[in-house]
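Following: one structure in structure tokens, then a few remarks.
Every protein chain except one is present and positioned as in the full complex.
Our next item is chain A:
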Amino acid sequence: MSLLFLCSGAATFIMVRGLLIHELDEVLVDYKDRIERYIDLKGTLPESDAIDETIIHYDITAHKVKDKFSFTELREPDEDKMHTFRQLVFTKRNGDVIYKFTIAKPLEGTRMLTRIIAATTVVLLLFVILSSVLLNRIVLRKIWAPFYETIHKLKGIKISKGDRLTLSETNIDEFRFLNNTLEQTINFAEQEYRILKEFTENASHEMQTPLAIVRSKLDLVIQQEGLSDTQADAIKSAYSGITRLDKLNRSLLLLAKIENKQFQETSMLNLKTKVDEKLEQLKEIMQESSVKVKSELTDAVISCNEMLLEILLNNLVSNAVRHNARDGEINISLKPGVFRISNTGSPVSLDKERIFRRFYKDEQHSTQHGLGLAIIKQIAEQSGIQVSYDWENHQHVFTLEWETPLLT
């Protein structure tokens, strides 16, 4: 914008100046014509007019020259100052003598004019440019307001949270078209997402009956007397396969249900009681694998869905037992707002980035389905609990943090 402004300013200046010099040249030519006519008529040279600011010189010269315009610095007769003049040099024969005339007119007048015209133009231009910029800003802001509002709303949309896009009405056709299209697209995506989520739940449901049939048939087969060891081994493998499939299916179903927000009911729970119950439930299993449990529990209130909290604790504690070393240890500490469970186990840190992802497995051939931690993460997210994993003092540490609810 400023470049355009500079260029147009300079252009105006040069054009006006050229125009005025052209005008001056015409005046000089006019003078020349008058001098030539005077000489032709009277045969003498004209008296120079002292009042006019035009300066006329003549000398005798040997030969004719062509007319020539030029700029020159001359002393103003009245003032003692050098000024720029426009001069015309031409020759004229009077009888046998050739005279060389020099007519000069000061540029002073034209320069002033040029400056005034240029200044006026520049000020006007500046005004026009500034006002157009200002107007543009105001008008554009008003016109594009619906667009920016749409962008802002679009940024806040999370399909996984089930948000719906509702855009305000606008009377600009293009934006109305944009908003309508966006609403349709987002709502369509949301619908697709919901169908996908329901698919997991439905698929898991549908798998339960065939699983029930297979398991019940295996339950019947093992009742038969006189199975050979090979048959028994095969049935045993099939049985544990079904058990794994069942657990995987149940976990997928649970994840789908948490995602579909089917566990919204919350209550105030004392986590200490829940942890004590869980440790009591797992007592025999821990004794069997000679894992030592050290716990430091104080009362801690949490607002959570009871069933989800039990699953969360179950997964955390069972993980600590299952992935423990022989004669290893588990440390549990509970303070208001913070629950920490750490266990000995594999001597390297787990992948912090991927650990909470679905089907993450530390060892590739583990019989675990790798959904335990994903479930923990999902429950924590749903319940406003922060869950994190650390590797400290050669122990795997899982920490839950939450805001203690105000008791009413």
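Operating definition for what follows: contacts are C-beta pairs under 8 Å (C-beta built on N, C-alpha and C of every residue); 3 or more make two chains touch, one makes a residue touch a chain; residues count from 1.
Convention: contacts and distances are computed from a predicted model.
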Record lookup, UniProt, unshown chain, options "Molybdopterin synthase subunit MoaD", "Sodium:solute symporter", "ATP phosphoribosyltransferase" or "Response regulator transcription factor" -> protein name "Response regulator transcription factor"
Across A:Thr72, A:Thr243 or A:Gln386, the one contacting the chain not displayed is A:Thr243
Missing-chain contact among A:Thr120, A:Thr166, A:Asn180 or A:Ser216 belongs to A:Ser216
Among listed residues A:Ile235, A:Ala325 or A:Val397, the absent chain is touched only by A:Ile235
Out of A:Val89, A:Ala118, A:Val321 or A:Ile341, the sole contact with the unshown chain comes from A:Val321
Cross-chain touch to the chain not pictured, restricted to A:Arg93, A:His205 or A:Arg354, is A:His205
Those residues of chain A that touch the unshown chain are 205-206, 208-209, 211-217, 219-220, 222-223, 227, 229, 232-233, 235-236, 239-240, 242-244, 246-247, 250, 253, 257, 262, 281-282, 284-285, 287-289, 307, 310-311, 314-315, 318, 321-322, 367-368, 372
